[in-house]
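Let's look at chain A:
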Amino acid sequence: MFKTFFEGIVKNNPVLVLAIGLCPTLAVSTSAFNALGMGAAVIFVLTFSNLIVSSFRKVIPDSLRIPIFIIVISTFVTIVDYVMKAYLPGLSKNLGVFVPLIVVNCIILGRAEGFAYKNPVGKAILDGLGSGIGFTLAIFIMGTIREILGQGTWMSIPGGFEGFKVLGQGFLNYPVLFMILPPGGFLVIAFLMGGMRYFEARRSA
Partner candidate 1 sequence: MKDILKPTFVLLITAMVASALLAVVYEKTSPEIEKRAKEKLLDNLKTVFPVEGAEYKPIIKDTLWCVEKDGKRLGIIFVNGMRGYASVIKVIVGVDTTGKIVGVHIPKEGLSETPGLGMKVTEPWFMEQFKGKREEEVKLKKDGGTLDAITAATISSRAATNAVRSGMEKYKKYLKEEEKSENEWYHKHLSEFFPDAEIEECGNNFWVAVKDNETLGSIYLSYGEGYGGKFGVLVAVKDGKIKDIYIQSPDEGFPETQEFGCKVREHTYLKKFIGISPDEAGKIDDVTGATITSEAVKKAVVSGYKRVGGE
Partner candidate 2 sequence: MKLLKFKGGVHPHDHKELSKSSQIMPVPAPEFVYVPLSQHTGAPSKPIVEKKAQVKKGTRLSEPVGFVSVPVHSPVSGTVMGIVPYYHPLGKKMDAIKIKVEGDEIEDGIGEERDYSNMKKEEMIEAIKMAGIVGLGGAAFPTHVKLSPPPDKPIDTVIINGAECEPYLTSDYRLMLERPDDIIKGTEIIRRILNPKRVVIGIEDNKPDAIQILREKVDGTGIEVVSLPARYPQGSEKQLIYAITGRKVPAGGLPFDVGCYVQNVGTAIAIYEALRFGKPLYERVVTITGGVNKPGNFLVPIGTPASHVIEQAGGVKGEVGKIIFGGPMMGLAQITDAVPVIKGTSGILIQLKNEVHIEDVYPCIRCSSCVDVCPMGLMPNMMEMLINAGKYEMAEKMGLMFCIECGCCSYVCPSKRPLVHTFKMGKREVLKRRKK
């Protein structure tokens, strides 16, 4: 039962292994806090859409499943969007269009179609949580690396906490801006994917 949960985190990590949902991953992983916010939004949407899809899987007609998935997903996304705007406006501004874009995030549609539609509710929720946490972990690690190298801080919150000054003043003066620019995102994700493959290969060898 819990295999489903852990598979989503490590073996089938959506970002680092399946390489899906890369667009938001690259775009919002410029800081650890943004990444956490995005991750939380995805976990929420993923878990609840899995729950709904799985619960109603017997009544959803096959021919209509995709439109219905989209409606379900977009409903939860809109909820997240409103709530974020109301209670975390700074984060909402930073994540920008990528929160509404969760609707078309292939992780969520993929899990709904590939897993929740075929499995019982309990498993579907665990799968949603697992994949969501897998996504969050990946994007959080990326956000951490990029923020520390690119800004010299960690966990800075827009309009709030300045962040832990991890690498000292010299670094704050001359941070590696490259890392928070898009190419830096590609570089970091390439490293993470490569590392993942390397360890996977070592473990199975």
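The candidates were selected such that all candidates are chains of the complex that A comes from, given by their letters.
Just so we're on the same page, a residue touches a chain if its C-beta (ideal position, glycine included) is under 8 Å from a C-beta of that chain, and two chains touch if they have at least 3 such contacts; residues count from 1.
Note that the structure is predicted; figures quoted are calculated from it, not measured.
Q: Between 1 or 2, which touches chain A here in the complex?
A: By the stated definition of touch, the match is candidate 1.
Q: Looking at the complex, which residues from chain A come into contact with candidate 1?
A: Chain A reaches candidate 1 through residues 30, 59-61, 63-64, 67-68, 71-72, 74-75, 78-79, 82-83, 85-87, 89-90, 93-94, 150-151, 158, 175, 177, 180-181.
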